[in-house]
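The complex appears here without one of its protein chains, the remainder shown in place.
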Amino acid sequence: MKLIHMTKNLKQRIMKIKVIAFDVDGVMTNGSINLDEKGQEIKMFNVQDGLGIAVLRKAGLKTAIITARSSGCVAARALDLKIDKVYQDAYPKSAAFGDLLKNFNVSPDEVCFVGDDLPDIPVLKQAGFAVAVANASSDAKQYAHYVTKKSGGNGAVREVVELILKTQSRWKTVLETFV
Amino acid sequence: MKLIHMTKNLKQRIMKIKVIAFDVDGVMTNGSINLDEKGQEIKMFNVQDGLGIAVLRKAGLKTAIITARSSGCVAARALDLKIDKVYQDAYPKSAAFGDLLKNFNVSPDEVCFVGDDLPDIPVLKQAGFAVAVANASSDAKQYAHYVTKKSGGNGAVREVVELILKTQSRWKTVLETFV
Amino acid sequence: MKLIHMTKNLKQRIMKIKVIAFDVDGVMTNGSINLDEKGQEIKMFNVQDGLGIAVLRKAGLKTAIITARSSGCVAARALDLKIDKVYQDAYPKSAAFGDLLKNFNVSPDEVCFVGDDLPDIPVLKQAGFAVAVANASSDAKQYAHYVTKKSGGNGAVREVVELILKTQSRWKTVLETFV
Partner (left out) sequence: MKLIHMTKNLKQRIMKIKVIAFDVDGVMTNGSINLDEKGQEIKMFNVQDGLGIAVLRKAGLKTAIITARSSGCVAARALDLKIDKVYQDAYPKSAAFGDLLKNFNVSPDEVCFVGDDLPDIPVLKQAGFAVAVANASSDAKQYAHYVTKKSGGNGAVREVVELILKTQSRWKTVLETFV
């Protein structure tokens, strides 16, 4: 496969995307599971990722979270970022993905999913635009159409947001609202 | 543009600075948004940045914070560092910047602002000395007169402090009070 | 010693492994000891390591923790990952290792131990497959059959899990349950 074909193919995939769903640990964070003495968790999100998600909404795209774990940290972050749909305790993730399709009334090729490990593979296999982060396990990367340059918690989400909005020629409009 | 001209121009900009204002997330921190199960935040500042800000005060310059988010972490850090003026929930940031000019009775070219992302652009456009940190988004960097070598939370603030005080020939005096 | 011999020898060691025991600080975490004002601890584990340990169980291997320190963080993480046996306050660690052999009814050459520092040496000397993480002290590395490429808290545990399961030809079966 030549790079130019790959690029063309990627562009076609990205042009169709209406919903972007993210795994949490290792994607919206660097994969660190921080526990206090009582087992309560602290999650480390990223401020530029957050702005990216806010910008997706401004641009009219829908956002979702699909995570196999569950914590108040995710609920708080999702509320702050006004994420449209949050699936916690989602195992297997394909069930949540099925519900997501109904909820947003979209087909799989209209969804981008960003993951990092084995439980993400069933969704990566279905999503129209499957993304693995730089720090994803090698097995997860096998099922991705695109691997981010930045790692989870360090800008991977923002990179995907900009890639989609620039490919869809929506970034410039967003940028103008700030400038 | 030749480096020597750039330097000359930068020096002229820096010589006028009387007030230095900082964004928080990604500038005074590495951009990590750390949330516990109840959505309470923990921010990660930097000790050498803190000394830099204390030194700015000793040298007679004024300091401010302009952040679009809001948390007790920032209030605590600002109190500890005796920052002169704190704007939280500042959106758009240009409004806070306008108030800052009145508050310190200065013109825009007497203010340095350090930011990292899109919401900082309106202020970067106005500030006499606009600084983007190494980890700033590429769009924010377009509006900066200077991009730091160090990243936010890892010495970017200190780098700006030393650059300004050394350019204004005030660093040596500060250093002598320690040595 | 030639590499091919080394590999053969390593393979023979790994083929026998039935139990995998981990040190905590510096192995399941990056070695950071995070204390709040009351001395309560927060430990930073890794999500991909966690999946690796879950996968070990699925594949029929037993898991254990041997740490010289003690905290609720470890108890919470061990519960979450259903680790079979947890030794906290284990000093010297060789005593815990002796108990572990009885508890799982295995011989030392059926146990893999992963450590990073001096208190781990007595167990590294006994374990059939002794592993030091990339960030281990140079003295601890002297007693290891294998040094991980990844560091503690950043995938070292996962690397050991995949190395063992792939060598024992069990990884493919595990992977299929996800794919």
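Letters are used for the chains, namely A, B and C, taken in the order the chains are written, and counting of residues starts over at 1 for each.
Note that in this section contacts are C-beta pairs under 8 Å (C-beta built on N, C-alpha and C of every residue); 3 or more make two chains touch, one makes a residue touch a chain.
Here the structure is a predicted model, which means the values were calculated and not measured.
For the chain that is not shown, the touched chains among those present are B, C, taking the whole complex.
Touching the omitted chain from chain C are residues 25-26, 31-39, 42, 69, 116-119, 121-122, 125, 137, 139. Within the complete assembly, residues 40-48, 50-51, 55, 71-73, 75-77, 79-80, 153, 158, 175, 178-179 of chain B touch the chain that is not shown.
Criterion: only the chains that are shown with their structure count from here on.
Comparing chain C-alpha centroids with the centroid of the full set of protein C-alpha atoms picks out A as the closest. Centroids built from CA atoms put chain B at 31 Å from chain A. Shared interface positions of chain C, i.e. residues touching 2 or more other chains, are not present.
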